[in-house]
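Read the structure below first, then the notes.
With one protein chain withheld, the remaining protein chains of the complex are depicted in position.
First chain written, first letter: the chains are A, B, C, D, E, F and G, and each begins at residue 1.
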Amino acid sequence: MPNKERPALVQGNIACGYGALAAGCSFFGGYPITPSTEIAEFMARELPKRGGKFIQMEDEMGSLAAVIGASIAGAKAMTATSGPGFSLMQEHIGFAYITETPIVVVNVMRGGPSTGLPTMTSQSDTLQAGFGTHGDYYAVAFAPSSVQEVFEYTVKAFNAAEFLQTPVVLLMDETLAHMREKFIYPPTDSIEVINRKKPETPFAWFKRFEMTPDCISDFPAFGDGYRYHITGLVHDPMGFPTAVSSEIVKSAEKLRDKILIHKDRFTYYEKFMTDDAIWLIIAFGTAARSAKQAVIEARHHRMKVGLLQLYTIWPFPDELIAELSRNVEGIVVAEMNMGQLIREVKKACPRKLPILGANRYDGVLITPDEIIHSLKAVHGSKEK
Amino acid sequence: MPNKERPALVQGNIACGYGALAAGCSFFGGYPITPSTEIAEFMARELPKRGGKFIQMEDEMGSLAAVIGASIAGAKAMTATSGPGFSLMQEHIGFAYITETPIVVVNVMRGGPSTGLPTMTSQSDTLQAGFGTHGDYYAVAFAPSSVQEVFEYTVKAFNAAEFLQTPVVLLMDETLAHMREKFIYPPTDSIEVINRKKPETPFAWFKRFEMTPDCISDFPAFGDGYRYHITGLVHDPMGFPTAVSSEIVKSAEKLRDKILIHKDRFTYYEKFMTDDAIWLIIAFGTAARSAKQAVIEARHHRMKVGLLQLYTIWPFPDELIAELSRNVEGIVVAEMNMGQLIREVKKACPRKLPILGANRYDGVLITPDEIIHSLKAVHGSKEK
Amino acid sequence: MAETAAKKPKVRYPEGKIVVFEKWCKRCGICVAFCPTGALAEDERGVPYLATPDKCVLCAQCWLRCPDFAIIKGPEIKEEE
Amino acid sequence: MAETAAKKPKVRYPEGKIVVFEKWCKRCGICVAFCPTGALAEDERGVPYLATPDKCVLCAQCWLRCPDFAIIKGPEIKEEE
Amino acid sequence: MNKNKQNKESFKMEVRLAGSGGQGLITAGMILAKAAVLTGKLNAVQTQSYGPEARGGASRSDVIISDYEQIYYPKARKLDILLAFNEESYYKYTPLLKGAGILIVDEKYVPEVKEKNAIRFPFITTAKTEIGTPIVANIIAVGFIGGLTGILGKKVLREAVTTSFKEAFRKKNLKALEIGYRVGGKHTERMKFL
Amino acid sequence: MNKNKQNKESFKMEVRLAGSGGQGLITAGMILAKAAVLTGKLNAVQTQSYGPEARGGASRSDVIISDYEQIYYPKARKLDILLAFNEESYYKYTPLLKGAGILIVDEKYVPEVKEKNAIRFPFITTAKTEIGTPIVANIIAVGFIGGLTGILGKKVLREAVTTSFKEAFRKKNLKALEIGYRVGGKHTERMKFL
Amino acid sequence: MGPKSPIYDYLRYKKKFPTVWCPGCGIGTIMGAIIRAVMSLGYDKNDVVMVSGIGCSSRMPAYVDFNTLHTTHGRAIAFATGIKLAKPHLKLIVVTGDGDGLAIGGNHFIHAARRNIDITHILINNSIYGMTGGQYSPTTPRRAFAYTAPYGNIEPDFDVVELGIAAGASFVARTAVYHIIQMGKIIEKALKHKGYSLVDVISQCPVLYGRLNKMRSPVEMLLWQKEHTVDIKVAAKKSPEELEGKYIVGIFKDDPDMPEYVSEYQKLIDSLKE
Partner (left out) sequence: MGPKSPIYDYLRYKKKFPTVWCPGCGIGTIMGAIIRAVMSLGYDKNDVVMVSGIGCSSRMPAYVDFNTLHTTHGRAIAFATGIKLAKPHLKLIVVTGDGDGLAIGGNHFIHAARRNIDITHILINNSIYGMTGGQYSPTTPRRAFAYTAPYGNIEPDFDVVELGIAAGASFVARTAVYHIIQMGKIIEKALKHKGYSLVDVISQCPVLYGRLNKMRSPVEMLLWQKEHTVDIKVAAKKSPEELEGKYIVGIFKDDPDMPEYVSEYQKLIDSLKE
């Protein structure tokens, strides 16, 4: 564990483990996979020391099942995986969603599809994090870009999961996961920790999935004396399966609105030199670091460039993009895939603007030069 | 099997089986799930009569694995599933994609997420069919809307899979799958059947994943005397893993370009009364049938409405939408989910047009009235 | 929601013996078939009833076997109304 | 791509006995340890060689055990150029 | 074909068969639709609704028969004919009947019917008494609708029944068809108003 | 801090340690970065590249040390210092050296070096002869870079080494650090040009 | 008000009855046996968790007044593992079908058995996929019919008991719905056992398995169970030929001394405190 008095050199994956513990995580169920294994190994070392539980399950379906089970039993629970495992977890992400169970799923992205490039960096599971499970699904996903932020956003991921009672995905990339960087453990009392809403109603009146104005219901743990039913079928406020049209609609809308009502609260981003920017870069994760460097260098060449760094990927901050797009003449979306986030940006921009991608998909961190190159291209496309 | 001389009453799922046999399918590997089971049961009855093979595997990962294996051994192979199974198949869809293995995956959509509404209709796996697997993935998915079309598009799905050497998804919905309707078996010689490209090169010069102008490589079956390597890792033209930047890039682009180069060939749609239309409905599957009815009824009320019915969902026909959007004043996207296809439509429309959804997500087929209701709303929004 | 269970059973089950909840009974025939004394019989609808109350020795076979909790031992029942 | 295999081994392996492909050898020590006659030894780099050719009885232990196909029986070899 | 009777350019008939699971109404709908298709001239589509469970529960089958090339929306909207085999279905779907739409109920299982012009017939009892098993009540209903509407010849109806059952069950079902057809035929005048 | 020596407002140094797997260069990078962070004043980020396999293959570790609040792009671009432990790395990365960038090679494993001002030192041989095991060559290199650059005090370097190894290995590594620091210190004048 | 009998306190009878199961289906009878076992052990309902997957049998949790969790197909045991590990004092009862527990769920089954985690697994074995309408399962006997085995099944079936023992479960038994008294006793023992306890219960699916395999009524199927089962003690005295085609019922393994997973984990935690 880190020395809390002094800055330390910490790896991204380890900072994720610190963050989880700081958020109150007491259960980790996982199945090893590069480049996320250090998180599991850290939790295997640290959890039992604190009375928490680590279990290596037989596969990823089992891992997420155990994590959801633990959460239902009251634990703050997480898993960590990478693309192939994330694919296998899709069914259970949907189950956690419809049963409103808070869990944190860390996906350390490597090159895909399939086994792909297991040791190399990527951001190509971005769309999957939004649309990977079957059925209508409103995802929540955060993406930090430095070791310090990994800590911070792991805590935020637990908070969002607990508050919203939904699965939250933490998207990292291999570069960030294996990077070692200066890390300062924040003062413990500065770390905000949110816990799920517990019932005050007596058992007789209790409804696990009660419709409430803010769409958040009380969630006692199994064993707390509130006996109720949980199912992956569409259910009524008591938790029992329903085929009544109005109940089905309400239940689907509750799940959606829960995310949308609280969207602002969990939309994190940073504007970097955007005030006077005529050209905007949009990026997240380590690509955003390259982008920041690109902004600085482009400004050396008197190009008025700014960066919007997204920390919340899902729900996608359409309004924010729409607003920022109003004042710029072109946008570059820098990402380590063949163009995923750019789809959302295009959809969000109400104006017809040149929007270009700066993409890299050979397993190597995108460079500032490549982003500048795309900036020049978008500049050119505007002039024509 | 149908009487080929006379019209017959045939169920959607069964027409899918007929189509598969007509396309030359000789292998089915599956795991039962409502509302797709009739397809498996049909294949279990019919395949052994023809020397083909049916196997019920232990789960959906196994099903798709067996299907891919059979295809590698030279068989035309398929599976059929529904949402939960489709989620579990995502890893192997990516594997088939990166290894360029033709397979057909039928997803009969029911209400989701998770177990959801197992016996009720839905179109809510639409986005998952596009983005469900990890990594950069370019999907191919077709969606018929009548029993006759189920037959036709099952054949087309096999053809596209064999031609493109990629997984093709046939999206049906529960209504269509269980609907019985007039079906006329087309004259056998009118059924176009495409087979994968086989090598003429001698073994010594053969490269399974050779870069070619149209991105299609020769694909001999295992046992044909061409011994080569297949892996889910990013690979070079010989099929061996690579970490060389230029090879990685080429391999990813080949997979993408293969789909994009041949996009037009596999983009199927129907324009219904669009010539003079001022308002456009976009729909697919059984929702398109409701939409057609809506068009006819709206026209009774002198509303100039047309329908673009998509049969190819992925790759999404952006250009087509862009073109059609030019002449209309508003668009309604009618679908049985909370708004999935509409995202693509919004992205594809270069003009700022009112685009509204007509959505139904209670497990019941959307009605013409509901679509007309949305038409009126989009009409109103334009006037404001 | 209690309506299914609420309807009072017809009094075809003498005090202290067994009672059949017709609303839950699915007429599967198991209780009648495995009643060792032949006390139970099916009526015209297939619903079991205690045809020969004296034969019933409260052996528990019928209520243990009934898949639908549609038979219970009489003494434990108090039908309110 | 044949370069790894192509380099001709130094002739430390007399005709008709065993040959070590140094490029493939990972110096794991298995062959030397399990050579029953002690014919093999490691050089200063850890690479095995037939230190005492006369002791080699072609028992096959080394080439069956070598995980890297880096030892083969001599007579079967024809090194081309 | 009694297209002309419809006094419409083209002809379309929407039928709903509703009751509870196990009454064979999905089979009935299927046979009706099959008969229509076997005429070679008509188009037909049959759909059904399930409850939340894959098996059991309420059962409902819609048949649309038409001489249009295509039937778009495949579910019944305004019913020409409603056959109700239980009370729930009767209450739920009667409001969907067209003005001149024909309501047919099993008089034993839907005892209280407000609509005066409803056709009441003891399908299930008839099946039991005349054929010895209630299961064929659905085919009596098929025959009934066939006789009533007159759009499907008895020949195709017989063919549809024959090809839908295994040898062992054919005879009873054909007999049921016959009975239904005969009784239904007595009500053909009702079709004029449709 | 020799910020002033840099003749820049702010200071940033990009180091690449490259060789083959098993030479401990990732550990070396980590220790350099750790020492920088332990100063309490410097920021540091260390990254690495893997080959296609999770284990083995070529090995490369980048360290960026700076007194900026943040280091954005975390990989080395224009190298201030390149340490090459094998020929492949030498050929591959020398072109990335800045004009005045310092090239350090293991003189035994990179025998043919064109650059005249390259610093050549037998790290691996020294480790073997002076400490008895080649594994600590990486720590000699750490010491060397420490001594050469002078930006990291010997104290933090010792601390970084001490906290990175288990008891049993500490002594040898500290000795290696000492040796490297001493030899590296002889080349400090090269820093002037950086 | 509804019926008054202690067992109804354990049922969500006001809300959920009658059950979804077909007439004569064995699942309800097994549910009764489980509840009676819990009652006789005097467990607090708040401490009991029933977890299931997907299938007819997996609908059971909705009817019982415990903490109930109806999960995804095949994964119930893995969910239960998480619950048990997070709150060790809870009593975990997992109910699965044969498809749920042995086909898609086979892996979780063997691994939970290997870990010997304290979960009671009631495997409701009707030799068919009920919920999806009658496809063959890993326990459908060879030659039997199913909708995906229209010409008779060519796959051998698992011997669930042998598999459970080989995987490492510390309590393994087989019983049948017909053997109603034995079933009750065995389930009670399984619940009391600390470790992974597997009870393979032969059950009847009259509408699918029965109809496809020419057993026309639930009663006929129960009598089939009677004729095709042999008690383990009786079986010990019979020759393999005599036992051909029979299922042995009884307790095959009951080893209270095998280390249990959650306790082992607790020991680890305790050891780290020192």
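Simple rule for what comes next: a contact is a pair of C-beta atoms (placed from the backbone, for glycine too) under 8 Å apart; a residue touches a chain by one contact, two chains touch by 3 or more.
Note that the structure is predicted; figures quoted are calculated from it, not measured.
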Statement: Per the whole complex, from A:P48, A:G130 or A:P167 the residue touching the absent chain is A:P48
Field: Contact residue for the chain not shown (choose from A:I14, A:I33 or A:I216)
entry: A:I33
- request: Kindly note down the residues of chain D that lie in touch with the hidden chain.
  value: 1-2, 4-6, 19, 21, 23-24, 26-30, 33-34, 61, 64-70, 72-73, 76-81
- request: Name, in rising order, the residues on chain B that touch the hidden chain in the full complex.
  value: 26-27, 29, 48-49, 51, 53, 55, 57-59, 61-63, 65-75, 77, 91-92, 95, 221-225, 227-233, 238, 240-241
Task: Determine and list the chain G residues touching the chain excluded from the picture.
output: 103-104, 106-107, 110-111, 114-116, 138, 142, 151, 154-159, 162-163, 165-168, 258-259, 261, 264-265, 267-268, 271-272
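Operating definition for what follows: only the chains that are shown with their structure count from here on.
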- prompt: For chain C and chain G, what is the smallest step count along a path of chains that touch one another?
  reply: 1
Query: From the C-alpha centre of chain A to that of chain E, how far is it in Å?
result: 54
Message: Taking the mean of the C-alpha atoms as each chain's centre, how many Å separate chain D from chain E?
response: 86
Query: Listing for chain E: what residues touch at least two other chains?
result: 51-54
Statement: Where chain A touches two or more other chains simultaneously, the residues are 61, 91, 95, 117-118, 120, 231-233, 241, 243, 364
